[in-house]
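The complex is shown incomplete by one protein chain, all other protein chains being positioned as in the whole.
Chain naming follows the written order as A and B, and within any one chain the residues start at number 1.
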Amino acid sequence: MSISSETQSRSRYGVRAREVAAPALLMFLCLAVWDVAVRLLDVPAFVLPAPTAILATMVQDRALIFSQLQITMFEIVTGYFLAIIVGFCVSVAIVYSAAFRRGVLPLIVAAQTIPVIAIAPILVIWFGYNYVPRVIITALVAFFPLAISFVTGLRALEAEWINFFRSLNATPLQIFFKLRFPAALPNIFAGLKVATTLAVVGATISEWVGASAGLGYLMAQDSAQINTTRVFASLVVLGSCGMAFFAIISMIEWLTMPWAFGRLNRSQWRRRNREQASDANLSSTATEHRLGRAAEAEPRDRVTATLTRTVSGNNGRIK
Amino acid sequence: MNVGRLEISHLRVRYSAPDGQGLIAIENVDLSLRASEFAAIIGPSGCGKSTLLNVVAGLLLPDSGAVRLDERDVVGRPGGVAYMMQRDLLLPWRSVLDNVVLGPELAGVPQLQSRRTARALLKRFGLEGFENVYPAALSGGMRQRAALLRTILCERPLILLDEPFGALDALTRAAMSEWLLGIQREFRRTMILITHDPDEAIYLSDRVYVATPRPMQIAGIVDVRLPRDRHRDVTLTPEFAAHKREVLAYLQQERDPADWSNNRRRAGRYDE
Partner (left out) sequence: MTGTLWRRRSLITAAIGCAAVASLMNPGYAQDKLVPFKVALLTQPGIWDAPLFAALDQKFFEAENLQVSFISPATPADGVKLVASGGAQVATAHSTEVLIARSRGLPVVSIASNHQYGTAGIMVPADAGVTTLNQLEGKTLGVTGIPFNKVMLEYTLQRAGVDLSKVNIVTVGFTPIPLLLSKRIDGLGDAITWSEPAMYNTQISKPAGDKSTYKYFAFYENGVPRYYTFGIVADERAVAKDPELYRRYLRAWKKGLEWTVKNQKAAIDGLRKHHPEINEAESVANLSEIVRISESPETQKGGLGWQDPAVWAKQEEFMREHKLIDAKVDVSKAVRNDLLPKS
């Protein structure tokens, strides 16, 4: 890891490119090995299709796959947001009400052990034959890790912070919005990221029981028709969507929590403060130490200078 | 009129320990401060000094006794004093400027004015140019100064300081206490400082209260008769050494409690 700021900023894009290139290259190699192996060992397509065949199917049936994807994406996103809302409400209740925590939390945990496939037909009976049961199933699958991370985050605060806010006569609402919630953000985002992939899985599963369209439904149909190649193609598309969803949430996290990612100040990406530029390198602790020392040196001089000025102006006495 | 006159009389604080037993943290403490005075409390670790500050801040209810700030009873009523705790407790997700205006913000004071005031004071507190910086980028000394600026901006007549320089190295601490004295003189707040360092206690304060181990009582009170405008060199004067000897004597006495009640009677209270 480079230490000096100049090398860091120059190779910042270089480092990024290197970070992306290595796993991409590895994946490409794996795909190549897979393709060659399938052809050499004469593996039939219904057992394991070759990557080139999967790609060809993806291109050839792109209209079908894309149209079904839109339907599934709607379920994923709607279910995800439903999970966030319910998860947030439940976690606030758990943190602020001991009665709720003792009574309801064990039930929530127990409910998670019920396989979703078993609930799906019941939900169709209750809510009718439309997207509602599927959105609910997606939300059910994504909800649990969300709620647990929210609770962990909201509880993670040490007592002294609360005491400090109380000493300032803060209201409970102020304590929540200005203290608990921002402090919980790292955990909240962890839960949000985990839930993205679960929402994708949940939506796909929900389409196996009671759907006439969507990528999960297409996969089930293709499986029944031994069109394994298109099943894999749908899987690749779904996987890519999951990754994209995850990346979007990570990006939001990066934008929302600049302090957690080593960014110095809020205007850093707009305009660099000349004074901090030479010291502004938090990627290595040595530099951080140096920054502390350097910053310390300056103000101390300033303080002493102010004192000296005051002192000299008052014949050696501090007023 | 809020000038920061503090009267603590016959304070007794008990709290329940995890094993269910009630522990007496503070037993019969009296303390009295005039406006703009600086008192230091020195004592061994864990003797209840922070508990005392918590009671004055209104965060803890005492068993018995009274705490009056400017003739008003502040027991159980937080918000009357500005409390700087041992850890700087700067919110990591706020910039320095946003952190220091926290007091007025929570009190509902219009932000524009308080931010303007804060910006003007940044230079005095050695934080010029760092208003948009996150606390993680500051050194220990800068963080303490930011926390102190936050405390000052709370605009409370009485400020409680719980070992503010404990985490700093000796050199920084010396400079910081010199600077703190300047701040206290300039802003004319009443301050109570908790410290382990006799030098710091005597240098900064008008009166040093020496505390006993738990249950906390005042083992002795040392009136600091040093000039109001003190230079750093005052620590080398014989008067300073005499005060220090007195303080150390009280501190030693906890091992021999026979004499300390006499010293308490000698200390007496301020009449007004």
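What we mean here is this: a contact is a pair of C-beta atoms (placed from the backbone, for glycine too) under 8 Å apart; a residue touches a chain by one contact, two chains touch by 3 or more.
In this text, all values refer to a predicted model and were calculated from it rather than measured experimentally.
K.L.:
Missing chain touches which shown chains?
P.N.:
Those shown chains that the absent chain touches are A.
K.L.:
For a quick check of understanding: of A:F28, A:F66, A:Y129 or A:F177, which residue touches the chain that isn't displayed?
P.N.:
A:Y129
K.L.:
Can you work out which residue in A:S67, A:Q221, A:S240 or A:T256 touches the chain that's missing from view?
P.N.:
Only one of A:S67, A:Q221, A:S240 or A:T256 touches the chain omitted from view, namely A:Q221.
K.L.:
Consider the whole complex, including the chain that is not shown, and state which of A:F28, A:F46, A:F66 or A:F177 touches that chain.
P.N.:
With A:F28, A:F46, A:F66 or A:F177 as choices, the missing chain is touched by A:F46.
K.L.:
Return the single residue from A:F100, A:W208 or A:F246 that touches the missing chain.
P.N.:
Answer from the full complex: A:W208 touches the omitted chain.
K.L.:
Tell me, which residues in subunit A touch the chain that this view leaves out?
P.N.:
44-47, 120-122, 124-125, 128-129, 208-212, 217, 220-221, 223-227
Assume only the chains that are shown with their structure count from here on.
K.L.:
Using Cα averages as centroids, what's the distance between subunit A and subunit B in whole Å?
P.N.:
Measuring from centre to centre gives 43 Å for this pair.
K.L.:
Mind pulling up the subunit A residues that touch subunit B in the complex?
P.N.:
My answer: residues 160-161, 163-170, 174, 178-179, 182-183, 185, 257-260, 263-267, 273, 275-276, 280, 282, 288, 291-293, 295-296, 298-300, 302-304, 306-307, 310-311, 314, 316-319.
K.L.:
Sort out for me which residues of subunit B touch subunit A in the complex.
P.N.:
54, 57-59, 78-79, 81, 83, 85, 87, 89, 91-93, 95, 102-103, 106-107, 123-124, 126-130, 132-134, 136-142, 145, 154, 172, 175, 178-179, 181-182, 185-186, 229-231
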